[in-house]
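One structure is given below, represented as structure tokens, and several questions about it will come after.
A single protein chain has been omitted from the complex, and every remaining protein chain is retained in its original position.
Chain nomenclature is as follows: A and B, assigned in order of appearance, with residue numbering initiated at 1 for each chain independently.
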Amino acid sequence: MDAIVVDSPWEAVIGLEVHCQLSTHSKIFSSATAAYGAEPNTQACAVDLGMPGVLPVFNAEALRMAVMFGLAIDATIAERCMFDRKHYFYPDLPKGYQISQWKLPIVSRGHLDIEVDGVAKRIDITRAHMEEDAGKSLHDAYPHMTGIDLNRAGTPLIEIVSEPDMRSAAEAVAYLKKLHQLVVYLGICDGNMQEGNFRCDANVSVRRRGAAGFGTRSETKNVNSFRYVEHAIEYEINRQIEVLESGGKVVQETRQFDPGSGQTRTLRVKEDADDYRYFPDPDLLPVICERETIDAIRAALPELPEAKRERFQRDYGLSAYDAATLTAERALAEYYEQVVTASGADAKLCANWVSTDLLGALNKAGQDIAGSPIPAVALAGLLKRIADGTISGKIAKDVFEAMYAGEAHGDGAADAIIKARGLVQITDTSAIEAAVDKVLAENPAQLEQYRAGKDRLFGFFVGQVMKATRGKANPALVNELLKRKLAG
Amino acid sequence: MALDLQQIQRVAKLARLDVDPARAQRYAQELGAILELVDRLQAVDTSGVEPLLHPVGMVQRLRADVATESDHRAAFQAVAPAVDSGLYLVPKVIE
Partner (left out) sequence: MHEKSIKELSAALRAREFSSRELTQHFLDRITALDARLNSFITVTAQRALDQADAADKRFATGGDLPRMLGIPIAQKDIFCTQGVRSSCGSRMLDSFVAPYDATVVHKLHAEAGAPMLGKCNMDEFAMGSSNETSFYGPVKNPWDTARVPGGSSGGSAAAVAASLAAAATATDTGGSIRQPAALTGLTGIKPTYGRVSRYGMIAFASSLDQGGVIAHSAEDAACVLGAMVGFDERDSTSVDRPSEDYVAALDKPLAGLRIGLPAEYFAEGLDAAVGDAVRAAAKVLEELGARCTEVQLPHSMLSVPAYYVIAPAEASSNLSRYDGVRYGYRAANAGTLEEMYRRSRAEGFGAEVQRRIMIGTYVLSHGYYDAYYLQAQKVRHLIAEDFARAFEQVDVLLGPTTADVAFMLGEKTGDPVSMYLNDIYTIAANLAGLPAMSLPCGFKEVGGHELPIGLQLMGPHFEEARLLNVAHQYQQATDWHRRRPAGFE
């Protein structure tokens, strides 16, 4: 599938609606646990099941998290917001309505800055409202029946609605990744897309480049990976262009993405009967969020990715690239800072070890920083030994591998491995001098060639000396002594 | 304000109520009469008046985020029309 080309007469218009599950202990309107993965319907209490006569009571933590999000995107926080009922019938929606926010959402008018191919762009966020999640319908469990599991019903969500500001799948994915990074940073969402913590609906339309109005849009529902979002949007853009170019009309409809084929297909056409009959939920009262409360939440906000990246560049002297890598995830940034503090080593050295060696190994193992077998303090222990000259950087790679493989554990793992393997660097000048003399004596031909002007052989002699000392010789000393002896 | 049969069927569809033609006829009449009664509201000047959503002016109380409910699936599903393996069953949803 070709992406839209620059000189195409068509322009894509994309807006995203993201449902983000808040990582509270209990549900938004009940005291049932919001944990994932339990046996069907064992975590759905009477309120979640919409039993007769039961009533919702709002979870303070859901409000706090929604406000955190609003503050992080520089949005307006409603000091007074309301819950409304959105009506539709579906078997995994227990009450026949979803408690949501319609007219007065908690968060409105924020923004998120993205960058695609070095070009910065601001994406406006129309609103973010609090609502309850629905349960799950299991369509494949029975031949003629659908099974309903309501454990997820009542899990707190914020639905984040962007303006139709994106013009390509790449921009949409950049926005989505940025949003994902933000909510995970804030600690308000686990961000596990497979478990449905973070779900995306993509509204896509196409118009003639330069046109003021919008084309008819399709809404592709519940795409659950960044890659699928990209594919789904690209597919939609091309499909709609084809429809328009062949003289057809795009239909307003809800579509579904099939990861297998990489295509979207019609789920249902929007009908007049799509009438949600919103009205204020009479079981819930206006939610008041006072200035002081908002200010307190603002004061307690964690450092956000952008600020952290700037600080890493400024305080640690890192390149923009390294700073971005190390702040991509809050846990990784925290790991890195722990390494710096505990090792006392050069911050750039620490950055190289974390972003190259550790992340490389983790990537290969399909792990993220949380799954690192080497705790930050242990890695710091290793870097300390490089800094104080106990081992060379090269030896350190072996120690690292041994640590990663679990050869020793705990904060002192590096020291234990260095000791057990006898890897302490040789810094005794006379010992190194003896090794140098021996190497020169054993390689008279090379010595002669070197002295005749073949400088490149210097590396050969370094290698021979290191080999003779089993890699433990201090490389700086080896260099220095070799230069002196070779000069004759 | 009278309702036509098409409107009646549209509302019945939204409300998920089977309405046969005879009943639709009756509804058109009865609902028309009720709407005539409530249409008296239209004559009232309410400019500048806030809607009164709750009779006693209170604000939402916040519940501490503590999970206290335990599993009552067996009791809840004892009154369910159709269940299997802990799942509620409905005729297959066709999408």
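What we mean here is this: a residue touches a chain if its C-beta (ideal position, glycine included) is under 8 Å from a C-beta of that chain, and two chains touch if they have at least 3 such contacts.
These numbers were taken from a predicted model, which means no experiment stands behind them.
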Chain A positions in touch with the non-displayed chain are 46, 49-58, 85, 87, 89, 91, 94-97, 146, 148, 150, 275, 277-279, 282-285
Even though one chain is not shown, chain B touches it at residues 3, 7-8, 11-12, 14-19, 27, 30-31, 33-35, 37-42, 44, 46, 49-56, 58, 60-61, 63, 72, 75-76, 78-82, 88, 90-94
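Heads up, the rule we're going with is that only the chains that are shown with their structure count from here on.
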Can you name the residues of chain A that touch chain B in the complex?
24-26, 30-35, 39-46, 49, 51, 57-63, 87, 89-91, 137-139, 141-150, 256, 267-268, 272-273, 275, 277, 280, 282, 284-288
Please name which positions on chain B make contact with chain A in the complex.
10, 13-14, 16, 53-54, 58-69, 71-73, 76-77, 82, 84-93, 95
